[in-house]
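A protein chain is absent from this complex, but the other protein chains hold their places.
The letters A and B name the chains in turn, as written, and every chain counts its residues from 1.
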Amino acid sequence: MYAPQILIEAALNGLMTGAVYALIALGLTLVYGVLHIINFAHGALLTVAMFAVWGAFALVHVDPYWAMVGIVPLMFGLGYGLQRFVIGPASHGNDNNVLLVTLGLSIVLENGLLALFRSDTRALDSDAALQVIELGPLLLSTPRVIGFAASLAVTGLLWLVLNRTDTGRAIRAVAREKLGARLVGIEVDHVYAVTFGIGCACLAVAACLLMPTYYVNPRSGAAFVLVAFTIVVLGGMGSIAGALVGGLIIGVVESFSGLLLGDSLGQIGIFLIFILVLLVRPTGLFGARA
Amino acid sequence: MLAVDSLTKRFQGLVAVDHASLAVPAGSITGLIGPNGAGKTTLFGMISGFLTPSEGRVLFDGADVTGEAPHLRARRGIARTFQIVQPFAGLTVAENIAVGAYLRHPKRADAVAKAREVGTRVGLRDQLDKPASDLTVAGRKRLEVARALATEPRLLLLDEVLAGLNPSEIRDILPVVRSIRDGGVTILMIEHIMQAVMTLCEEVFVLAQGRMIASGPPRQVCADPQVIEAYLGKGAAARMKAEEAVDA
Partner (left out) sequence: MSARDLLPAIVALALLAALPFLGLSGSVLNFLVTTLIIALAGLGWNVLGGFGGQYSFGHAAFFGTGAYATAILQMKLGWNAWGALGAGIGFGALVGLAIGYLSFRAGLRGSYFALVTLAFAEVFRILANAADFTGGAAGLLLPLRPGLATLQFADRKLFYLLVLAFVGVALLISRWLERSRFGAHLIAVRENEEAARALGVDALAVKLRAIALSAAITGAAGGLYVQSFLYLDAGVAYGTWISVEALLAPIVGGIGTAFGPLVGALALQGLGEITKHLAGGIPGVDLVVFGACLIAVIAFAPQGLLGLRPFRRRRKARGERTVPVGA
């Protein structure tokens, strides 16, 4: 019923969106894997980063890709501070509390942005969004191809950081055995905050990659956060490879269900996958944690 | 009263309990001993319904209860305590015990009365209205026993109720265990403290590496070379002998 070209384009678009989704989910799954908490403010933090990209472009005319240089460290710092001085101390080490504190945080951030910027939707006023790459009969949006490549690169980079650096080893040690890590002199609270900061840095990169083709309003992040949760659950909580594969799958699913069901119902495919995975296989495709 | 018939539990290839059988006669205090990791708590889990056996049967009063859920076994009259004691934190000591008492007494007044009676019986009378989270380790152990006892069981499974207590606390709690049996409750207990096993149990089963390697009266079992080999080690056996000499 659909021309093959439309289907292929839908699949490729899905993969490209999925890679950025994967990047967003990466931050979430990393924080889960190490801190064993669900960061409900992940979406709101993404919105913050997207507004930062928009602000840098609209106010000082910084190209969104160049904005990474400033926004990634800023978001890392914000994440570090939030975990170290708000989420950690406020939740008294109780998982349900973390959920509520990060929910509170997301309410504050989202509505703080609403108070500052109102509910208007903003996009970058640039023609970069319209550039395309010709691939045989297919036309692919240049910023989305960049987003795809950059997301994969960041995922690989993160994997290297975790596996080849001392910080990465400390993070993995804390993830595996908190008490043991503390006994060998690793400062657990610091590692937690660094991990949370890295999660936010991933969001900053994602925001820079999204903004050329996307728009932002104070509720933008909320649309992404359930998608990110779905990816994390699908890929297995805490699994980086799982986040990447899950992100790509979800991107394609969303693309096709949008094609088949239309925009308003399109999102439902993701939620149904989410519910189904939780009910049937809560450890996800790659999760080993029982 | 309780018969465990060739019970086996495998966890992904690892055999935790391997064709273990035991029998607990009505009115007895029976011990289950064995080195750490022998599978004692796993066996308890299968008897109380928290774990499903890979093979074998559990018979209670002649009825096959192998596949039954824990709460149904509790209704039949099997109660258990847990090795790691965790009181219901938001409740007082009496309210904790009442959760057990509600099993046979749906009305609050009756359940609370029963709870206070049981609490007094195990020596928690002065703590009944305190928050359960304020109890000492010894108090929590008593609470654990009281909660189980309040379900008015016919068989009580005690999982290391003495572990973590100091000698005087153990001395205090031994008569409580005996009085429970004298009140008509059959007891099967996992215990590491040999002194307690010797004084309380009429019969002891020894589990090592998932297999039942010996059974009989405690003194006989402790003299069994196979048991000494598997469980006590030569040094410990010598210490035991010395203690016995002192006792005598």
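Just so it is clear, a contact is a pair of C-beta atoms (placed from the backbone, for glycine too) under 8 Å apart; a residue touches a chain by one contact, two chains touch by 3 or more.
Remember, predicted model here, so these are calculated numbers, not experimental data.
Novice: Looking at the full complex, which residue from B:Glu95, B:Glu160 or B:Glu191 touches the chain that isn't shown here?
Specialist: Final answer for the missing-chain contact: B:Glu95.
Novice: Looking at A:Gly112, A:Gly156 or A:Gly180, which makes contact with the chain not pictured?
Specialist: The single option touching the absent chain is A:Gly112.
Novice: When the complex is taken as a whole, what residues of chain B touch the one chain not shown?
Specialist: 48, 50, 69-71, 74-75, 79-80, 82, 86-92, 95, 98-100, 102-103, 106-108, 111, 129, 131, 133, 147-148, 150-151
Novice: Contact with the hidden chain only, please: which chain A residues?
Specialist: Residues of chain A in touch with the missing chain: 37-38, 86, 89-92, 94-97, 99-101, 103-115, 118-119, 218, 222, 226, 229, 233, 264-265, 267-268, 271-272, 274-275, 278-280, 282.
Operating definition for what follows: only the chains that are shown with their structure count from here on.
Novice: Once you find the CA centre of chain A and the CA centre of chain B, what distance in Å lies between them?
Specialist: 50
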